[in-house]
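All protein chains of the complex are present and in place, except for one that has been dropped.
For subunit A:
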Amino acid sequence: MPASLPANILKFCTLLRHNGYQAGHEESALALQVLVTENLFDNINFYHLLRAVFCRKKEDLEKFDALFKSFWRDRLTGETSSAPPPPKQREKKNKAIAISQWLNGKGNDDDPITTATWSSEGRLEGRDFSVLRDDGLEDMRRIIHSLSRKLASRTKRRYEKTNRVTLPDIRRTLRKNMRKGGELLELVYRRPKRNKIKLLLLCDVSRSMELYSGFFLLFMYAFRQVYAATETFIFSTVLERITPYLQQSKFNEILPLLHQQTLGWNGGTRIGECLDAFVEQNGNMVDKKTIVVIISDGWDQGATAPIEHNMHLIHQRSRKILWLNPLAGYTEYRPETAGMKAAYPHIDFLAPVHNLESLARIIRYL
């Protein structure tokens, strides 16, 4: 074994960690242990070994080849050079500035925004999200929190059979034991049927949604925190899954993370292509218990045919599709943008989300 190998494997592990891998010393030790005991020093085995030890999910595998090549190219031939610096992601930083500005209450002060649904009492619930400042942020979070909690703990009126010892199901118990001469040998229990739904949120973060995306991020975050069966994607020109980032405990930590890790904030919109990507890569996540919530204004630059096709597919697989459109809150709104028109036949509910009142109404559809 070359003397520099353990150090290099540790360095490689660090490089992987910088790239989002869940790899630690344990994995490095494992790799070394096998290398030494099994004497697997030829290039092919070495590659497969590291791949098997360090990768934990499909995304890891996809990135692995490039990282492996860049790191071991010089080293495998015996040379030692300093480790290449982990890829910097600085250039993405500016992409979510609009949101941080929104959250900090900067930036939009001179935007002359008037809304049709401004509540006269000035209560928080009636305020349009697009003019909300950070002074109301805490309250808003609280309200969303309670809404989503309500949703998560909802049960149906019917009962279902359960194996846990809870409420006895007298009717079923008697019926079952009738056959055995009425001796109560088998006990059956029941519990209120849980309304188990999975939520899949697809949120548009393109420029036209800029004013709202900060709020929806909060919405998705609050949901994810109380309702585990939630998957979250954002899209503009590309589709990205952000569920793992929303698992962070603090909302303030999520924003910088999202700036770093994701592309496509406040760009254009290609709904069709993003839905395409969604169906292809993550179509499995949608089943008959899934409610798909799409948050977008329907302004689209791409072709409408893929929108129609994919909306049809998603509609078939899912329980229902809810399209939340912030613009639908205006009284004069009609679903007339090309994207909206294409999607409209496959939507179960088109609802406005421009303030918390409308949001509370949505919960009823779920």
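Some observations on this one:
Convention: a residue touches a chain if its C-beta (ideal position, glycine included) is under 8 Å from a C-beta of that chain, and two chains touch if they have at least 3 such contacts; residues count from 1.
The rule we apply is simple: contacts and distances are computed from a predicted model.
For the chain that does not appear here, its UniProt entry gives the protein name "ATPase", which is one of "ATPase", "STAS domain-containing protein", "Sugar permease" or "Protein-methionine-sulfoxide reductase catalytic subunit MsrP".
For the chain left out of this panel, the touching residue among A:10, A:32, A:49 or A:197 is A:49.
Interface note for the absent chain: among A:25, A:58, A:250 or A:364, the touching residue is A:58. Remark: the residues of subunit A touching the chain excluded from display are 22, 30, 34, 38, 40, 44-45, 48-49, 51-53, 55-58, 60-61, 163-164, 185-187, 196, 228, 231, 243-244, 280, 283-285, 287, 313.
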